[in-house]
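Starting off with a structure, shown below.
Apart from one protein chain that is not included, each protein chain of the complex appears where it belongs.
Per-chain numbering from 1; labels A, B and C assigned in written order.
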Amino acid sequence: MKTNIEPAEGKLGILIPGLGAVATTLIAGVEAVKKGISQPIGSLTQMSSIRLGKRTENRYPKIKDFVPLASLEDIVFGGWDVYDDNVYQAASNAKVLDQHLLDAVKGPLEAIVPMKAAFDHNYVKNLTGTHIKEFTTRHDLAQQVMNDIEAFKAANGCSRIVMVWCGSTEIYFEESEIHQTVESFEQALKDNDERIAPSMIYAYAALKLGVAFANGAPNLTVDIPALVELSKITNTPIAGKDFKTGQTLMKTILAPGLTARALGVKGWFSTNILGNRDGWVLDDPDNFKTKEVSKLSVLEEIFQPEINPELYGDLYHKVRINYYPPRGDNKESWDNVDIFGWLGYEMQIKINFLCRDSILAAPIVLDLALFMDLAKRANMSGIQEWLSFYLKSPQTAPGLKPEHDIFKQLIKLQNTLRHMMGEDLITHLGLDYYQDLVESM
Amino acid sequence: MKTNIEPAEGKLGILIPGLGAVATTLIAGVEAVKKGISQPIGSLTQMSSIRLGKRTENRYPKIKDFVPLASLEDIVFGGWDVYDDNVYQAASNAKVLDQHLLDAVKGPLEAIVPMKAAFDHNYVKNLTGTHIKEFTTRHDLAQQVMNDIEAFKAANGCSRIVMVWCGSTEIYFEESEIHQTVESFEQALKDNDERIAPSMIYAYAALKLGVAFANGAPNLTVDIPALVELSKITNTPIAGKDFKTGQTLMKTILAPGLTARALGVKGWFSTNILGNRDGWVLDDPDNFKTKEVSKLSVLEEIFQPEINPELYGDLYHKVRINYYPPRGDNKESWDNVDIFGWLGYEMQIKINFLCRDSILAAPIVLDLALFMDLAKRANMSGIQEWLSFYLKSPQTAPGLKPEHDIFKQLIKLQNTLRHMMGEDLITHLGLDYYQDLVESM
Amino acid sequence: MKTNIEPAEGKLGILIPGLGAVATTLIAGVEAVKKGISQPIGSLTQMSSIRLGKRTENRYPKIKDFVPLASLEDIVFGGWDVYDDNVYQAASNAKVLDQHLLDAVKGPLEAIVPMKAAFDHNYVKNLTGTHIKEFTTRHDLAQQVMNDIEAFKAANGCSRIVMVWCGSTEIYFEESEIHQTVESFEQALKDNDERIAPSMIYAYAALKLGVAFANGAPNLTVDIPALVELSKITNTPIAGKDFKTGQTLMKTILAPGLTARALGVKGWFSTNILGNRDGWVLDDPDNFKTKEVSKLSVLEEIFQPEINPELYGDLYHKVRINYYPPRGDNKESWDNVDIFGWLGYEMQIKINFLCRDSILAAPIVLDLALFMDLAKRANMSGIQEWLSFYLKSPQTAPGLKPEHDIFKQLIKLQNTLRHMMGEDLITHLGLDYYQDLVESM
Partner (left out) sequence: MKTNIEPAEGKLGILIPGLGAVATTLIAGVEAVKKGISQPIGSLTQMSSIRLGKRTENRYPKIKDFVPLASLEDIVFGGWDVYDDNVYQAASNAKVLDQHLLDAVKGPLEAIVPMKAAFDHNYVKNLTGTHIKEFTTRHDLAQQVMNDIEAFKAANGCSRIVMVWCGSTEIYFEESEIHQTVESFEQALKDNDERIAPSMIYAYAALKLGVAFANGAPNLTVDIPALVELSKITNTPIAGKDFKTGQTLMKTILAPGLTARALGVKGWFSTNILGNRDGWVLDDPDNFKTKEVSKLSVLEEIFQPEINPELYGDLYHKVRINYYPPRGDNKESWDNVDIFGWLGYEMQIKINFLCRDSILAAPIVLDLALFMDLAKRANMSGIQEWLSFYLKSPQTAPGLKPEHDIFKQLIKLQNTLRHMMGEDLITHLGLDYYQDLVESM
């Protein structure tokens, strides 16, 4: 039975806190795709097909032809940053995309100028912003962000807005009593409590206005009871946290494969080199801690050592990120996995991924924005667990462990889309193909 | 609704054509496990759990406690080989397992002496067998194998028998008219037609006696219409072909991950070094061809270039195996995958797998034997597509493409078990956890 | 005592059979360097310093400031090819250099148009040339090449000419009686004997005119007694064979390091992927054989298994090249080295080289041309063993094994230059620094 979904009419504003490498790669890419000079590879909403019905029916529509998504032509980008470079300048500095490509879409990129950021240096010590909102209390700051959103919506004639956090990783901290309810959170805003991180200001502002919010960094941000509560009150979808790219993407592909085959794992050593602004922020131990917690969490849920102690009970897992300027945005990762099989005999798997951080992240931002907008129109509020597929550290209902296995995440996403559109869910059972095998031959 | 399954009473004979590295590693391992000095890592039937019901129910029984399988204590091993070494000698020569482990189970291993093999040197030019059945026609040869099976069953007091081919890869050839029907096949046996490969003799003999047959090599063997037909007539399960270990295992883990994320693939280069008897057999181009076809097939089905031409339409896939004696059974593989993402930007994934061929294969033989026996008792005859999980080149119903994605294969296997036992199939939808989120907080 | 060397006055013509990826990368690069927009990295003659005297003297002049070499400004390029593309077109097709760089030097590149090639399809089956000299006998063909050389020299006002073979690898064959003396060789030319390969025609033509000849491919070419004899008669330097780049370069760096430390080697597996024209030519087994022999030879001389049987007596060495179009000229190699140390304990070294074939080869062509010209002016004729440094399979005096250790080759090269210029040879003894240590403190 098909869900009732409002059509994707009018313009969709995508507002991004943090117009750095990821965001500018996204924006330049969408412009290039609109100009017909490039393709949105890596984006499920634009490139992927989905199987419907039985295998013999051969129905594989594109996802964008199956569910009612905003079209690229209807997207308007905007955002905030701690530097005042326009998107063309910022993209040129990021050195992710070829300058010739950037020059081909220079006009629309130059037109996007960041709004002043809500920022607190204590949360990102390796950044010194120069394009920053002044404020008395955090409550005032949140109000300024709300004003920004409304002004942007009006100026650009948008019918809907979504927000995706693409800013740097904030320092590590744990939730406290002020993060428990909407009431305590709003009081803390008024008290200008320093335990409210800048990213929470953006999230709060968005949710108050019913603007869907997704978090691409490992900061808590919307992953606190107060903001989950607010998202239900204002009937707004939320998702987080930390875009799943590079090494963790590979890990959540490989680990399910090992556990599928009941192969044991003794150790998993992961290291990275990274020379972009993100690498520089993560060179600070407090910020790395936030990222490390996010990166370390994935294996435990996939391997379930409490259920499989003989296989995963002694796993030693280590993750390192090394700031290494010669490579810029071209992150490289090495994984060494010490596994054991039949009778305990040891084997090793080594993965070397020459990846590109922002190239992998940009289509995730696009998909999250389009799917969050879909969820809003389908009246799905609160945590969107079906978007775990895109996230290193997915937010889930209290009492549920996050699902990290990318293949279960994908089935969840696809079956959610099928469910929304009234198609049969797929179980891969398929015994029926074999019932009358001899007769049919 | 639960399927009617006969209980696993009495002894189960596992008969193996080819008592080489894989088979002896399996047999020695089962003995070591029975002695309590080792663990059957890598075997789903022995080690894995299966989730039942909703996540919040926390039901994760071991598979062996969920479905009625033969116990390791009830297994009796036997087989055929072209050399007359007993299993202790053959295992020592194979140098897969530590000699101290083999010595600890020397008694039972020495007791297993191979029967003379049905062999044809033209099918494996790099092997020169010395322990071989004489025969007039292939029909006579098949009769000898049937006699062996019945004699083994009687001598060991087995209530049931399954057969798993662990012999070398035969040379490449394609099916012809004699392989189309039971009638034409039996006529060809009588005509001693050279197009009937030795492995087909074993398969025919097994199926005539209602003995389930699984094929661990890439040879056609049971993957011909005549033997599929016979399996239905005698109500016998069949499965094939080619144990999925090492590099292809990794490939069917990684490729679904790439296509999940709509990442394009331009090239995939796979190479191996291998110094065991298998490596030596595959050094002959005719035998390598059989293996190459099996290894090359997996990507096309996973990537579906006909549906995703922008992503996989130009994929160049190359697979090489290099005989390299210094490593013996400790196979090593390298994969280089040239992928592209957002706007076509290129990245590379390199996987280096220091694996152990027989260590990965042995538990597959065990699982296939136990699950084939289960299928027989559950009255499931013909092709067992749900066991594709273990196979590089799965046999499927006519008109269906084989499923190579290991994660879909796993869901198929698990949902088949759930279906057999009357449990709910799992779809990973899970929207219900989020219906009353605010209320429950 | 300093050698008498004629000054490098006037223009030096560098004539190249085979204006493909390597040659065009060289020519475009020299033009870019002359324009001041790039640097000749990888060229010893242009970039390297040489230590003179004792360490405490601190004398490290650039090689080009130490010995009298032709300057880049005085070089004129020309050559032959089986296609008629000018150097700009050929360089664009080769896709080694960025198109923007090529466009910056388009003028001089377009001006260089290949002369028709001396070619025989039987020697390179995967190439079908269209820009080829017609001829009656090979003697006639050699005369045409000599005419080309003289015409080029006159037209460009060159005072000196050197020739460097940059053509494809010819098929494997061994020398026969016609290759033994100048007399038998010249008779074979007149008889149009098919055992005279095209590359030998070029070499013969050069040597007859006293033009120094270096061979960058693994073909025999000048490595036959007849042409060595001719080089002495006409007082001409020769050098060969096979530019040492990529994997073999790494091998002759690493192997001396292992033997330095008395580490044993059990196996060395080398594989490559390569998608350029060279890769396509080597996809033919007859041409690969020539390259394989060249690549396999290096380890034996470095490890000297006859002297060190416990360490290197059982070495298994395997080299593979795989044609893989997705990478073009961006060759990639993998080496796996199985070593053993103290008490025979095993270790592994794995090297993955993401290299660029023509980028590594181009400066070698430049250096060989300039040093061969220097040798000619220094009156050094015949085999130039001191240039072994640049070659995979160095030509040596009869009775001498080629030296493959790149560090001994470098010392040989440097001490030859020191010797030519009357500087002390360096032995790295250095005991004198420690004679009066206490007194000096």
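The definition used in the following text is that contacts are C-beta pairs under 8 Å (C-beta built on N, C-alpha and C of every residue); 3 or more make two chains touch, one makes a residue touch a chain.
Values in this document were obtained by computation on a predicted structure and should not be read as measured data.
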| item | value |
| --- | --- |
| Sole contact to the chain not displayed, among A:Q143, A:N156, A:Q304 or A:N352 | A:N352 |
| Hidden-chain contact residue, picked from the options C:N126, C:N308 or C:N322 | C:N308 |
| Chain C residues touching the omitted chain (full complex) | 25, 29, 32-33, 38-44, 46-49, 55-56, 60, 97, 101, 225, 228-229, 232-233, 249-250, 253-254, 256-257, 260-264, 304, 307-308, 310-311, 340-345, 347-356, 359-360, 362-363, 382-383, 385-386, 389, 396-401, 403, 406-408, 410-412, 415-416, 419, 425-431, 433-434, 437-438, 440-441 |
| Residues of chain A (touch criterion as defined above) contacting the omitted chain | 266-267, 269, 271, 273, 316, 318, 320, 322, 324-327, 332, 334, 336, 338, 350, 352 |
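We take it that only the chains that are shown with their structure count from here on.
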| item | value |
| --- | --- |
| Chain A and chain C: spacing of chain centres that average the CA atoms, whole Å | 52 |
| Distance between the centres, which are taken as Cα means, of chain B and chain A, whole angstrom | 39 |
| Overlap residues in chain B, where contacts from two or more other chains coincide | 350, 352 |
